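The block that comes next holds subunit A.
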Amino acid sequence: MTVQPRIVRGEGFFLAPISRPAEGSIGKTGTWRTMRPVVDLEKCTGCYVCWLYCPENTIVKTGDGKVAIDYDYCKGCGVCAEVCPFKAIRMVEEG
Partner candidate 1 sequence: MEIRFHGRGGQGAVTAANLLADAAIREGKYAQAFPHFGAERRGAPVVAFARISDRPIEIHSRIKNPDIIVVLDPRIFDLVNVADGLKPGGIVVANSTVRRVEGYTNYCVDATGIARRLGLVISGWPVVNTTMLGALVRATGIVSLDSILGVVRENFRGKLGEVNSRAVLEAYESARRC
Partner candidate 2 sequence: MVVRSLTGNYAVAYAVKLARVQVVSAYPITPQTTIVEKLSEMIEKGELKAKMVRVESEHSALATVFGAASGGARAFTATSSHGLLYMHEVVWWAAGSRIPLVMAVVARSIGPPWNIHVDHQDIFDQRDTGWIIGVAQENQEVLDMTLQAFRISEDPRVYLPVMVGLDGFILSHTRAPVDVPDQDLVDEWLPPRRQPYVISPETNVVMGNIAPDEVHYLMRYSMHEAMERAKRVIEEVDRSYAEVFGRSYGGLIECYKCDDADILVVITGSWSGDAKHAADRLRSIGINVGVARVRFIRPWPRERLVEIARDKKLVIVFDRAVSMGSLGPLFMEVSSTLYPYGTSLAGVIAGLAGVDVSYEDFERAIKTLVSKLEEQGRLYIPQFWLFPEGFESEEKRLEVARKWL
């Protein structure tokens, strides 16, 4: 299958039940965090396991083979720190 990812609109009045991460009615959900993930770029090997597991799509591939966190939407659940095989993500207290 070689179909390129793309968004094509239907004709007429068209609504599909999909959405892009965007500011919701409650604002940026990053404010919900009590703990924040911090990436140790020395240890990060770019395996992207965290990217695969993040339930909120807030792990960003930075283009240099590493990752960064989108703190606007990261809710601080800690899944990334849990799954990282290299212990490259630490959860630290907000504030």
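Here is the rule we use: a residue touches a chain if its C-beta (ideal position, glycine included) is under 8 Å from a C-beta of that chain, and two chains touch if they have at least 3 such contacts; residues count from 1.
These made the cut because all candidates are chains of the complex that A comes from, given by their letters.
Computed from a predicted structure; not experimentally measured.
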{"item": "Selected partner (touches subunit A in the complex), from 1 or 2", "value": "2"}
{"item": "Candidate 2 partner contacts - residues on subunit A that touch it in the complex", "value": "1, 3-21, 25, 52, 57"}
